[in-house]
Each structure stands twice: as structure tokens, then as C-alpha cells.
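Submitted below is the structure of interest, expressed as C-alpha cells.
Yeah, one chain of the complex is gone here, protein chain that is, but the others are all in their spots.
When the chains are written out, they are named A, B, C, D and E in that same order, and each has its own residue count from 1.
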Amino acid sequence: MRVTVNRKAHFNAAHRLFRPEWTAEKNEAVFGKCSNPNYHGHNYDLVVSVTGEIDPITGFVMDMKLLKDLIKTEIEDVFDHKNLNVDVPEFKDLNPTSENIVVIIWNKLRAKINKAHDLTVTLYETPRNYVSYSGT
Amino acid sequence: MRVTVNRKAHFNAAHRLFRPEWTAEKNEAVFGKCSNPNYHGHNYDLVVSVTGEIDPITGFVMDMKLLKDLIKTEIEDVFDHKNLNVDVPEFKDLNPTSENIVVIIWNKLRAKINKAHDLTVTLYETPRNYVSYSGT
Amino acid sequence: MRVTVNRKAHFNAAHRLFRPEWTAEKNEAVFGKCSNPNYHGHNYDLVVSVTGEIDPITGFVMDMKLLKDLIKTEIEDVFDHKNLNVDVPEFKDLNPTSENIVVIIWNKLRAKINKAHDLTVTLYETPRNYVSYSGT
Amino acid sequence: MRVTVNRKAHFNAAHRLFRPEWTAEKNEAVFGKCSNPNYHGHNYDLVVSVTGEIDPITGFVMDMKLLKDLIKTEIEDVFDHKNLNVDVPEFKDLNPTSENIVVIIWNKLRAKINKAHDLTVTLYETPRNYVSYSGT
Amino acid sequence: MRVTVNRKAHFNAAHRLFRPEWTAEKNEAVFGKCSNPNYHGHNYDLVVSVTGEIDPITGFVMDMKLLKDLIKTEIEDVFDHKNLNVDVPEFKDLNPTSENIVVIIWNKLRAKINKAHDLTVTLYETPRNYVSYSGT
Partner (left out) sequence: MRVTVNRKAHFNAAHRLFRPEWTAEKNEAVFGKCSNPNYHGHNYDLVVSVTGEIDPITGFVMDMKLLKDLIKTEIEDVFDHKNLNVDVPEFKDLNPTSENIVVIIWNKLRAKINKAHDLTVTLYETPRNYVSYSGT
């Protein structure tokens, strides 16, 4: 009897998409206006989904206050009001596309969540563009 | 060629989280402000998802009017504008966490839906906290 | 050059609508299922709108962090995860309809906001039912 | 390391549900007000979900600009501001239920998307009624 | 002490924009794809806003159940799952633009609502295009 619990969070960040070894022209051709060297930004919305058995005493799969706090310390405190390219070490050599960001977030949370639980992370770059990752 | 049809519904209810055998202090420690003895409440949103083959005559997996009516009689009429702890028999001895509520709703609907169809129920306690259950 | 700044907040609460001097039958006739003696509840969403001149130094009408903190101490800490009828003194003798709640919230905030600013409060009881009040 | 990328789109269209070999009474009995011979309509929202490996150079599963353009030419240009029954050849002999529309959209997109990628299409007829199809 | 109460509703309808005395070319030039002779359609969302004094006995400006029922009989029963051009007499000689629809809806409701109350109607043709009218 496995139930999935989901918690929404968000952070606001700047980023740009580019490959440092490419010319400005090639970056513009591949990444379009997302490669603006002066950065642009997003209100990122995040859904963290944890699947597991219901604890028969509490009725919880996982205490949502703990999950909320975990998202705050592991993700929001690190990403919110930051420049992903400049301020977040994981993106020093990794292009901060939504796909790469969602994998980084999944890895950070996976390390802190009970191994008996499955984990999926969904990241909205905009209400029209979003990605999800389950670790496989 | 299996398609999933989804129907949204909602109900407004009061509840509190607590274990009757625990002290007020322990309930407060585990369930926080959700254990307020005077209750608090939510606008619960519900998504019922039914997966099956498309009927070649009607083009329906399941008539959405029938699904809407089923949700009304089985769930909304029982839960809406109610105190889950006091008014709904299933929660007399079961803590009305989102996880336990979604399992109860799934069980009620599973009994009424064609066995050839798969069923998933998603329950939003708030726009930021939600759960889902597929029966396994 | 007056600009309106708006801040959203929310709280979850239980309530019931009734007049203590009426019979159960009359309360049921007037307030319907909202008069359930065991209470029901809502996720209330709140929008606080403050209108004033832009400060030429900061570019702010009002620091949104201060407004956020004010809403937390004056409203959320008092109303969130509470039973409005039982736990909030203002509703001991006042029916907690959306209309009465929004006036109470407006009065609480009006006392704490710069008198040179106009104030409007909008309260969503559900996404389909909401009210607003500007003090006149 | 497979990630799902999702892109939202929309189109506005008229349709009616009916079987031409049935009487008006039988169509009304089965399809209700959806069988109005003069048509009614919807703002259809569409989510196209593509699952695949992240390209290590670009950081993309699929360039979202290409996916956006593909949805425009294959779906929006064909369905938007159209009468599905009259203007879209696929529905000349197929009842344009949400279930049948989502399969048609999936087939159109499947033919144009890298075979190494999985594809799911979700179609909202209204915010309360929606369907999804993954090709199996 | 005047409070505004708002109630959301919706209806799904087909329509087209055109002037019967114009050529197809001129209609296409002015109304674009909205002039498709086979119609297209929308999920129209409606917000009805009524402003008045709070009744000191009930705590209501207006009973929201009565407002909900009034919107159903006056608007939803007449417009839902209809072709506005063909099925709704008011648009036999009036172009069913959002502007004209919102005025028609306002007139229908104004005739049924207490004259001491102010009335505003907001109509969403899509989430991105909407109109409002207050009677002046």
C-alpha cells in the first residue's frame, strides 16, 4: 500500500545557457535568447514526490514538515535569489538547463531521504516548460 | 490502446490529526498545529483517474457524466462540509492524514468502477501538499 | 503617481455559520450545510493591496518583506490552523462569513499600515467564492 | 539517466459528439448536451511529454524550441479555431471525444519525434476533464 | 461598510465573429481565424461581483447559494454547450465578441439583483483574454 506524497516549493534565480568553448555565434544559434551573456531569470517551481508505505501510527509516508524543511535547507537556501551559473558550484562546468538542474536537485534530495522511499522531482522553468526525473 | 481519463472534484472539510492514546504534548510534538483540538480545515481537491480501452462506439473510456455522478454520491456527499474526524465513520479510529484519506477514497471508488479499469486517486490538501494512490 | 502593491498569503481554518439564538432547523434553512455543528473548513487565500506613492530612493511603495511579516504576525499567526468560531475572539459573537472575516482582517491591518496608504483586502474562501473590502 | 521534458500548448475549437447512424434522441441520451447539432466548444490545453537521455553537450533531452515549433505546425495550425467535426479530416468518421482526440494528436507527434524518445500526450478539454495517452 | 462578493461560474460554447453584410474576405481581414464559418469555441469563465452592505443578521451581502442559482438559471442554462450565434437569440444580430457577451450577461443579471447592489461582470474567453463591465 504505497502512497506518493508531493510537496511544492519554489526559488527565483538567474541563469544563461552556453558552452564556454563555443563562439558567441554558435551559442546564439543553439541556445537562442537563453544565451544572453547578461543572464535572464525564472520563478522556478519545484514538486518533490516521495513514495512509500504509510506509517500505521502517524498515518504519514513522511512528515511533510520534515520534507518542507529538507527542501528549504538543501535546495531553496542554495538556489533562491542566486545566479545559477555563478553562485551554485554544481553549474560551474555544467550548463544549467532544466534537465541538468532537475538531476542536481534529485541527487541532493536522494542523499537525504529514506532509501526505502522512491523519489521523483519535477521542475517548472515556466508554467509551459517543465521537466521531471526519477533517478533512472 | 489504453487512455487515462481524469475528473476533478472538490470538498471542504474540517479535521485534526492526533492519536487518542497520546498526551496533548506528544500530539503537538508530532502533528504540530494540525493537532489543534478545535479542528482546522481545507478545500480538498480531488482528481480521479481511470485507465482503460476506448469504446469504439462511443469513443469513451468511461462516460465522464457517470464518473462525475459517482464521485458526487460516493465522495462529495459523504465528505463535503463535514468534520472528517466526527462525521465520517472511516476516520473514527483512523487518523485523517491525506495519505489515509486518499486510500479511503480509492477503496470507495474501486468498489464501484469496472474491474477492467485501473484507478488512481490524487488528493490535494492544499495547492502545495498532495498525495496519490493507485492501489498497490 | 500612485502604485498598488499586492501580497498573497493564506491560512487554513475551520468554521461554521450559525446564529446561536436560532433553532438548528432555521440555521440549516438559512446557512445550509455551512451550519454543520461539527464544523467544516477551508484553505483561505488572502490578497493584501496597499496603494501609495513610490519612494524615490528605494523604488518601493512599501517593503514587501515588511508587508509579508505584518500579514504573518497580524493574520496568519492568529487564524492559521484555527477554528474561527472557537479560537478567534472576534468571532465569539460574530458569524464568520467571508464578508465578516474580510472586514476583521482589514481592521487589523489598517491599524498597522501607514495612514497615507490606501488598503484593500481580498479573501478567497474557495477559488469560486471570494470577497473584498476597501474600508468604505 | 532519462528525464521527461514537458511543453504546454493550446488551441480553441468547436465540436459535437454524436454517431451519425443514431437518432437525435439516442445521441441526446448518450452524449447529452455535448450532442448539440449546432456545436459547442472548448479551450483545449495540451501537454506534450518527451522522455529520453540528456545530451551531454547541450544539456537538452530535446530542444524545447523545436518541440514548440513541432506542436505548432502539427497540432495548433490544424486544430486551432477549427470545427473538429467539419474542418479536421481525422474526425470525419471518428467521434471527437477527448479520448479520440488525444490518440490522434499522439499519432501525429509520434511520427515526427526521435524514436529513441518515449511520448505521452495529455489533453485538457476543461480544467476538470482531461485525458492522457502514451501509445500502449 | 460595503463589501464585494464574487462568484465564479463557467460555460462552454461555440461562436464565430463576422458581419453578415461583409464579404468573407473582409470578415477574414478584420476577424482573422475567429471568423471561421464552421465556428470555433471556448471554455468561458465568468466572475459575477456584487457590492453592498453586510446584512447584520446573516453576515451576508448576498446569499452565495442564491447568486450561484441565479447564474445557473440566467446564464449557464442559456449559454452552456450552445452555439452563441445560432442558439442564443441576443446574438442573432449582434457579433458575439467578449465585449458584447459581457454586456448581455450584465443586463440579464442586473434585472434580477437587488437594485441597492452594484454589479460587475468579468468574462474570460481564454486565460489570456478577458473583459469586464460595470454598467456605465
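Keep this in mind: a residue touches a chain if its C-beta (ideal position, glycine included) is under 8 Å from a C-beta of that chain, and two chains touch if they have at least 3 such contacts.
Not measured: the values here are computed from a predicted model.
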Missing chain: touched chains present in the view: A, C, E
Of the residues listed, C:A14, C:C34 or C:V61, which one is in contact with the missing chain? C:V61
Hidden partner sits against chain C at residues 1-9, 54, 57-61, 64-65
State which residues belonging to chain E touch the missing partner chain. 17, 19, 30-32, 94-100, 102-103, 127-133, 136
Residues of chain A touching the missing chain are 10, 12-15, 33-34, 36, 38-43, 80-83, 86-87, 126-127
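The rule is short, and it goes like this: only the chains that are shown with their structure count from here on.
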Chains shared as neighbours by chain A and chain E? D
Using each chain's Cα centroid, which is most distant from the centroid of chain B? E
Per-chain Cα mean versus the mean over all protein Cα atoms: which chain has them closest together? B
When the contacting C-beta pairs are counted for A-B and for D-E, which pair yields the higher total? D-E
Would you kindly tell me how far, in whole Å, the mean C-alpha position of chain D lies from that of chain B? 28
How many angstrom lie between the centres of chain A and chain C, each centre taken as the mean Cα position? 34
Scan chain E for residues touching two or more other chains and write them down. none
Please list each pair of chains that are touching. A-B, A-D, B-C, B-D, C-E, D-E
